[in-house]
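Yeah, one chain of the complex is gone here, protein chain that is, but the others are all in their spots.
In order of appearance the chains are A and B, and numbering begins at 1 in each one.
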Amino acid sequence: MALLAATALAVSFGGIRALDGVDFTVEDGEVFTIIGPNGAGKTTIFNLISRIYDPEGGRIEFAGAEITRLAPHRIAGLGVARTFQNIELFETASVLDNLMLARHPHRRTGTLAEMLFTPKVQRQEIAMREAVERVIDFLELAHHRDTRIAELPYGVRKVVELGRALAAEPRLLLLDEPSSGLNVEETQDMAFWIKDIQSGLGITVLIIEHDMRLVAAVSDRVLALNNGRVLAEGDPAEIQQHPEVIRAYLGG
Amino acid sequence: MKTSYAHDLRLFRHRGDVVWYGALGLILLAAPLLTDDYGLAQLSFVCIYAIAGVGLMLLSGFTGLISLGHAAFLAAGAYTTAILEQQGLDFAIALPAAALVAGLLGVMVGLPALRLSGIYLTIATLAFAFIVEEVLTRWKGLTGGNAGMLLDDASLLGLAIDSEPRFYYLALGLLVLTMLAGINILRAPLGRAMIAVRDSETAAQAMGVNLAMVKTTAFGLSAALTGIAGALYAHKLTYISPEQFTIFVSIEFLLIVIIGGLGSLHGAVFGAIFVIVLPQLVLIARELLPAAIAGLPGLEAAAFGLALILFILFEPMGLYGMWAKLRHYGRTFPVYKKATFRRTKSFLKGEGG
Partner (left out) sequence: MVEFAQQVISGVAIGCVYGLVALGFVLVYKATEVVNFAQGELMMVGAFFAFTFTTLTGLSFWIGVGAAVAAMAALGALIDRIVIRPLVGQPAFAIFMATVGIGLLARSVAGMVPGWGFETHALVTPFSDRVVGLGTLTLSQEHLSIIVATVLLVALLAAFFRFSRLGVAMQATSQNQLAAAYMGIPIKRVYMLIWALSAAVAGFAGILLAPIAFVHVNMGFIGLKAFPAAVLGGFGSIPGAIAGGLIIGVVEALAGFYLPEGFKDVAAYVVLLAVLIVRPRGLFGVSTRRRV
């Protein structure tokens, strides 16, 4: 069953066609990776799914329901979580608070109740905390729990970014260049986590990535994009040998 | 030692805090025994400014929406109180009404402000406040215009608040309730959502935060609290006119939250203390300075301007920041690291921050 289906996606920015009729589907439970040179339109796809942009044409369906023009803040509640290429953590807050915010779609209390800190609010806080602690355990972030993001090194921030998306307990996880800026060891950790997320947590993962070893290690299927159009789609081995893909990447 | 998540939620997380706050509470309760009417009046003003400070802190400090027009909400609270009490209503009705009217005004400002960001929002609040000030001046039938309005002592459910100690307890009680409300919000989803909106709207939205709801709520709440301050303010002065709600008052409020320490509730109290104490210091300075300088008007404003500049240059985390550093120093001595509080700088245009 296709969890996510994109049909004929098209969007332009100031005269440049960023996406020009892109189709793809992501099956439930798989790890699907999008590759392509810079400017190919990969993050734009994510931004369409997150509803940061409106597409000019095409549609996106998630779990059978159309989300093409849904209000941006409703996407998380449907079960979609994402990380950002340049890390969009809440700098002044602690790791814990960043992750706690991911539980926001589970908020069942209103302003007045929260001002009074009613028992219902307290129970909700503890429930959220328990969910978040599971992610902290999984990613081994306990040591940094109360540290402010501004004081953390880049590698740890990448992990927190991942943790924040996981804390939402999504059905679909969007990872935008999870290995960028990471060294070999950190990238290996990332690969392990992605595999764990798929098999242990049962989450479908959609990745944008440049590191071909990571792509080959974790992906079930790969989509190659160039200049806003689909070049090829298949399993990692096929894509790596695809002549069009090689031409796009190496310009030969 | 922490043994449960519930422990983390508690108001006082360190046992030492209970002792400190307990002692502070006792001193505050005993204030009428420790000082005279003048001192109590000053303390009352601190409470009033601190309540408004908490209101502005929630909006500007925590949600990141800078308002240069909060005097308008103070006025809304003050005038609502004066008008209702003129009709013979009790303060117990006038106070919530003041909060409601100011809160609604806040929502009214917040809604169109959703489309504005950064400096545009701030200038819009400034424009809004100017317009409100003018409306108060021209709508003579309702507000008495420039002639202003007089207020009698507040009557709280029949009890006359006709002495400094009584007023002080009223103001103090309301401040404590305000602080509790603020603290509660900050340890609940709404507070986290506010900070998220401030730090990264994009990420906040992607995680399910309804920006419009949070921003409007922040405006409404902030305005309502300032309205409560306004109700008290009206009674403390016993006479209100549009001249008391100018842009200088709005700037004074911003001064409170900045010098106090943007991003901390305690900062609102520290800032309020500063704003009330500084003119007293200037008074003392006047007596020590040669007559030529001492007689000059505008020394207070100059002191405020200078203080603002100096704090931003040398102590951007404000008074609360200084306090936090001191406390951290005390707790981590002798392994204290000076760089712990150094702020990251961003140099590229449009990088925000």
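By our rule, a contact is a pair of C-beta atoms (placed from the backbone, for glycine too) under 8 Å apart; a residue touches a chain by one contact, two chains touch by 3 or more.
Since this is a predicted model, take the numbers as computed values, not measurements.
Contact with the undisplayed chain is limited, among B:277, B:302 or B:326, to B:302. Within the complete assembly, B:116 is the residue of B:116, B:156, B:212 or B:278 that touches the hidden chain.
Checked against the full complex, the candidates B:11, B:127 or B:177 give a single residue touching the omitted chain, namely B:127.
Where chain B meets the missing chain, the touching residues are 66, 112, 115-120, 122-124, 126-128, 130-131, 134, 137-138, 202, 247, 251, 254, 258, 293, 296-302, 304-309, 312-313, 316, 343, 345-350, 352-353.
Convention: only the chains that are shown with their structure count from here on.
Separation between the centroids of chain A and chain B, computed from CA atoms only, is 39 Å. The touching residues of chain A, when paired with chain B in their complex, are 50, 52, 71-77, 81-82, 84, 88-93, 97, 100-105, 107, 109, 111, 114-117, 121-122, 124-126, 128-130, 133, 150, 164, 168. For chain B in complex with chain A, the touching residues are 5-6, 8-9, 181, 184-185, 187-193, 195-196, 198-200, 202-211, 217, 221, 263, 343-344.
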